[in-house]
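And now, subunit A:
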Amino acid sequence: MGIFLCDCGGSLKNIDFPKISGDLEKLEDVAFIDISHSLCLEEGEKAITSRILSENINRVVIAACSPELREHKFVRLLEGLRFNPSLLSLANIREQCSWTREGDVTEKATELIRMAMGKARLLQPVERESVSVNKEVLVLGGGFSGMKSALELSRLGIRTTIVEGKSTLGGKLKEVEGFYGLKTSPKQMLDSMITAIEKDNNIEVLTSAEVTRVRGEVGDFDITIRGGRKEFSLSFGAIIFATGYRTEILPQDFELKPGGNIISQLDLVEMLRAPEKLKRRPETIGFILDVCDENSRLPTLSSLNNALAVREKLGSEVYVFCKNLKVDSEGAEELYREARNRGVVFLKFDEPPQIYCEDGRVAIEAKDVLLGEEVVLPCDLLVAEERALPPEGTKGLSSMLNIGTDFQGFYQDENVHLYSAASARKGMFFVGGCRGNLDLRRALTDIASAVMGSYSLLALGEAVVEVEKVRVDPEKCRACLTCIRVCPHGAVQLVRLDTEKEVAQIYDLACDGCGICSALCPAKAIDFKGYADEQILAEVEAMGETNERR
Partner candidate 1 sequence: MAKPFRETLKKKDFIVTAEAGPVKGSNVTNMIEHIELLKDKVDGLNVTDNQSAVMRYPSLGTCLLVKEHGGEPILQITCRDRNRLAIQADLLFAYSRGIDNVLCLTGDSVDVGDHKEAKPVFDLDSVQLIHLVHSLNSGKDMVGNELDGGVDYCIGASATPSADPIEPQLIKFDKKLDAGVDFVQTQAVYDLDELKRFMEHTRRMDGKVKILAGIVLLVGARMAMWMNDNVPGIFVPQHFIDEMAEAPKGKGVSRGIEIAGRLVRQIKKEKICDGVHIMAIGREERVPDILEAAGI
Partner candidate 2 sequence: MIIAERKPFEEIKNMIVGYKRILVVGCRTCVTICWAGGEKEVGILSSQLRLQSSRNGDELSILEATVERQCEKEMVTQELGDKVQDIEAILSMGCGVGVQTIAEIYEEKPVFPALNTTFVGMPEKEGLWIETCGACGDCFLDRTGGICPVVRCAKGLLNGPCGGTRRGGKCEIDPEKDCAWVLIYRRLEKQGRLDLMRKYYEAKNYRKVKRPGKIEALEA
């Protein structure tokens, strides 16, 4: 075992390095102890290189500053010298020892190094290998997000397959009248994307098809798709979920039953497409916002769009009842100002307004906060606010993949650590509506990170993986399924060995190295190289030794 001590340019005054090297040199499995001033710089690296090439050591212990800073540097150095970096053990004698108090801390430093040596003795080599991965990506859902992801990926040379439940692509694009603030109209955008997809031989489209089963892991997902009557399974490297959202007027939000003169945004868009077909032009149209869902931006955007369209095409009076308009997304502020210039009246309420029928028209009664008095406003049509909900089948799919959903049922309630579109399961990305990002611009950011994520994962056609860093010993494994159930990354599968025995097996590429499974395994069958039980206990043991000696 070779030991390198670094006194950080002589700054660690309260550690007596010669004493430490004197104490530890006596141990028979210590080949040498070098004291250097700066292991992180050129000079230190040369010292380590020469030592390792000349001595035949099978373990390296480096006592220096925090592993968080230098570990990756030492690992790359050792890799360069053909020395397996998993046989390196670090002791943090700067931040967690020398800097923790004034007086002499040599004894604590010695003990920390002893702990690192205890662990080093039991380290096992972990080989790095590259595993081939399937470069194809599955895109679930053919709405704006789905098509955009497929197009972006094919630009980077990745083949994708879009699976869309309905018979045509487009999803929500078909239901939106105009994007004020964006030059192109949704219709043109939809047509241009569809033609681009048809021309692009990197993208294959399967319409009125659905995924019935997802098995396997990142790099080799085995997906069963049912289209029409036939069912077939394909293999993909990654999956991008772009299943979008659906809107629904929830009766309990309004005491009145929708219908008659209470319509949805979609009905309004249909009316605006063919204004001439209307029997009677509605004089006044009211919009209601912020009754059932205060934080979603979608109602504000779609109401502003449609209000402007109404003013332009029908010229009828437009009143918008809202608590507070969410205009923080791009272009929404001018949209609001333009609506006001065009004569759309905005009324701000505190308690939700009362809505009731009054001789064939819908009356909205609310206390306007700005005017400070009750306002009763009969309108011909009331565009009710819709609650955005996840598409049907989300619940089934999410339990099949064991992916969490948030309280509204949208995917990806996971935490801040994972960058926006990724999920706990490597190789699965969620973009756009299905994770609650309902407006275009937010969806674009998701798409960008999902595309980059899957590209960096699959582009080379192979991925470097630490082979069997966390390994299930088939002899000891009782297939009690605990690890399969607890793994947050779904990286453990039940496999049938050639000896017909069924055991758990960890898929190295999907494993994120957290060790929850090895802690819970009742049969002690899961060995986690680098943090195995023996190694952790060795550190505890080393701490114990100094007790006896004192």
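For anyone wondering why these and not others, all candidates are chains of the complex that A comes from, given by their letters.
Methods note: contacts are C-beta pairs under 8 Å (C-beta built on N, C-alpha and C of every residue); 3 or more make two chains touch, one makes a residue touch a chain; residues count from 1.
Everything numeric here is computed off the predicted structure, so don't read it as measured data.
*Asks:* Among 1 or 2, which chain makes contact with subunit A in the assembled complex?
*Replies:* It is candidate 2 that touches subunit A.
*Asks:* Which residues of subunit A touch candidate 2 in the complex?
*Replies:* Those residues of subunit A that touch candidate 2 are 476, 478, 480-482, 485-486, 521-524.
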